[in-house]
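For this view, one protein chain was removed and the others were kept in their places.
Moving on to chain A:
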Amino acid sequence: MAAIRTKHDPQLYTFPGFGSDKYPNLMLRGAGDLDNWHLKVYEQKHEGYVAAKKALKMEPVAVTEEVKASGIRGRGGAGFPAGLKWSFMPKDTPERKFTRYLVCNGDEGEPGTFKDRAILEYNPHQLIEGMIIGGWAMQCQLGFVYIRGEFLWLIEKLEAALQQARDAGYLGKNILGTGWDYDIIVHRGAGAYICGEETALLNSLEGRRGEPRVKPPFPAAKGAFGQPTTINNVETLAAVPPILRMGGAEYGKLGTPKNTGTRIFGVSGHVKRPGLFELPLGTPMDFVVNELAGGSSTGRKIKAIIPGGASAPMFDEKDFDCPLDFDTVKARGSMAGSGGLIVMDEDTCMVQATLRLIRFYAHESCGQCTPCREGCNWMEMILYRIEHGEGRMEDLDLLAGLTPRIGLRTLCPLGDAACGPMDSALQKFRHEFEHHITHKTCYAKGSRLLAQVGAH
């Protein structure tokens, strides 16, 4: 039954200079090595559970303060300061005792993002250690790791890693003699992108349809099973052990002052060496794409880069020098999101690319809010007819008029996410849409992103 991976994976995880002081390897240590997931390897080679032992000797509040001092911002996409999020959890008072939960979001489904998978594959113990530290800081009774259903072999691996941690006394009753009881449950999703949204994830965890909830109440007040809950991304929690080991202030020196630490950037699409690169925040995008990923794989010029997973608005040539941190990317009109860079060369038809992305959102909309459910389908239908030579010039104004009626009018950010690629493609590559309408064919030759089979 146990499907511990034995097949080498062709992915690139490292680059010259990785592991030096300039490019510290805090989260991708030993990635690519199939034995790295064992507790023994983690303890012997990678300072495993040093941070957990240190944290459990500290006051819980002091641990949260340490994470706050590091300045780490949530790596899931929104970039909310993680330490601040932890401090929102209610504390026990003599009158009222709370049951608190920590939930790890491993529902990685954003197109262009494949970082959590690498952490789960090669460093599951670092995530477990992060969850122990987070659980201690917030005095949680139980932790949940929500992992997308397709990752069955990673779930089996994580279960095995959890058992090793239980056997070593890092989980269970009276952990390391502190008198604190804590365990972690792995919950398998079942194929729904929307469950990456935190309240949808909570519904899914509770055994319901993954539909986002109305906020407030926020999860810190009323989350999983009606109890105070904190939800963090896999990468955020995996960054917690290094923070405790180095000290928050020291970690805060990495990256830029308001965007501290390292994060894992995934580069995919038309590049020579696609892969995962752990880099300090603020590293320029052209360095990542051209130096580390080797530049265009087709020999043609790069036309567009999506800087933070499919939901982020596209960048064209003039923004390729953008430093990759939350604030600068936002100031330039996109979002740093999940750190997935999708590179498209000159021969990519932007109408097809946009149609492919919008089809994804139309498929994944949970159907709760009308603007998103209907709007995404309309956008898909309009783009479909443009792509198939039946577009009209008015369609472009119709598309531009649709997005303000979807964005910010829904319960969760899925509607806004669909508007990002749509708006940016229309603004920056309008001539390609016009060419499609007037000439009934692609402006960029040789691009075919849509299959001729299947139901569409």
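Methods note: a contact is a pair of C-beta atoms (placed from the backbone, for glycine too) under 8 Å apart; a residue touches a chain by one contact, two chains touch by 3 or more; residues count from 1.
By our rule, contacts and distances are computed from a predicted model.
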item	value
Options "Spore maturation protein B", "Amino acid ABC transporter permease", "NADH-quinone oxidoreductase subunit E" or "3-oxoacyl-[acyl-carrier-protein] synthase 2": UniProt name of the undisplayed chain	"NADH-quinone oxidoreductase subunit E"
Residue of A:Leu28, A:Ala192 or A:Met246 touching the missing chain in the full complex	A:Ala192
Listed residues A:Asn36, A:Gln164, A:Ser204 or A:Ser424, member touching the removed chain	A:Ser204
Contacts of chain A with the absent chain, listed as residue ranges	3, 5, 7, 9-12, 99, 108-114, 116-117, 142, 148-153, 185, 187-193, 204-210, 225, 227, 266-270, 274-276, 306, 310, 340, 342-344, 348, 353, 356-357, 360, 362-367, 373, 376-377, 448-455
